[in-house]
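A single protein chain has been omitted; all remaining protein chains appear in their positions.
The block that comes next holds subunit A.
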């Protein structure tokens, strides 16, 4: 519970997302708007799912701990499904907007491609999801307290930060893959994305047994990264070119 913990956890949780924002999104106003609108859609889905959970909770017995936990699990699952529904809705909205922009432009092309929109939308979802999960925890970490004083895990802040980072990046990759699946009408892709999201959320039910939730989440993260890379046109050749070009450029720069 120190400033070091605060800074460390916030950089862990938000570092990659922040870097992605600065380097790829901040310069283009259209992308910033799509990002914020994506965050808004995620927020809407959260709102509706908490409404459902709240009603269920109020209608049930307050004292029964098992029931409350069960309701919370139901709330989580429902929220995941609703998030994916809203992702689909956002996809539809962006398609329409893209068509509108293309119609208005001179060369019938939209100024932003669907893959870029997918990436930005996914990042929007991820940033908002991460922020909502992490910000209150970060604010608490600045204040006084002892972590795990009642016997819970000492690593609460650290694991929260890592999980938040994983979820943020996962949302980004899911966004890319999801939109790609919608574009090419591959519905199994959508089903897989939903299933993976449910899986990652479901694994967090194992917390505080962090071995059960964090490593699998990271494995899924890496595989999603690879999948989304290939789905938006990347290839091993690209990577090779990237590396060799770098070397070439470096060589030529040195020479000149």
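Throughout what follows, a residue touches a chain if its C-beta (ideal position, glycine included) is under 8 Å from a C-beta of that chain, and two chains touch if they have at least 3 such contacts; residues count from 1.
The criterion applied here is as follows: contacts and distances are computed from a predicted model.
A.B. asks: What does the UniProt entry say the missing chain is called, choosing from "Serine/threonine-protein phosphatase 2A 55 kDa regulatory subunit B", "N-acetylglucosamine-6-phosphate deacetylase", "Presenilin" or "Neuronal-specific septin-3"?
C.D. replies: So, among "Serine/threonine-protein phosphatase 2A 55 kDa regulatory subunit B", "N-acetylglucosamine-6-phosphate deacetylase", "Presenilin" or "Neuronal-specific septin-3", the name matching the hidden chain's UniProt entry is "Presenilin".
A.B. asks: Which candidate, A:8, A:75 or A:216, sits in contact with the chain we can't see?
C.D. replies: Residue touching the absent chain, from the options given: A:75.
A.B. asks: Tell me which of A:51, A:195 or A:226 is the one touching the absent chain.
C.D. replies: The one listed residue touching the chain not shown is A:51.
A.B. asks: Since one chain isn't shown, list which residues of subunit A touch it in the complete complex.
C.D. replies: Residues touching the hidden chain, for subunit A, are 29-30, 32-33, 36-37, 39-40, 43, 46-47, 49-51, 53-54, 57, 69, 72-73, 75-76, 79-80, 83, 101, 104-106, 111, 128-129, 131-133, 135-137, 139, 156, 159-160, 163-164, 167, 200-201, 204-205, 207-208.
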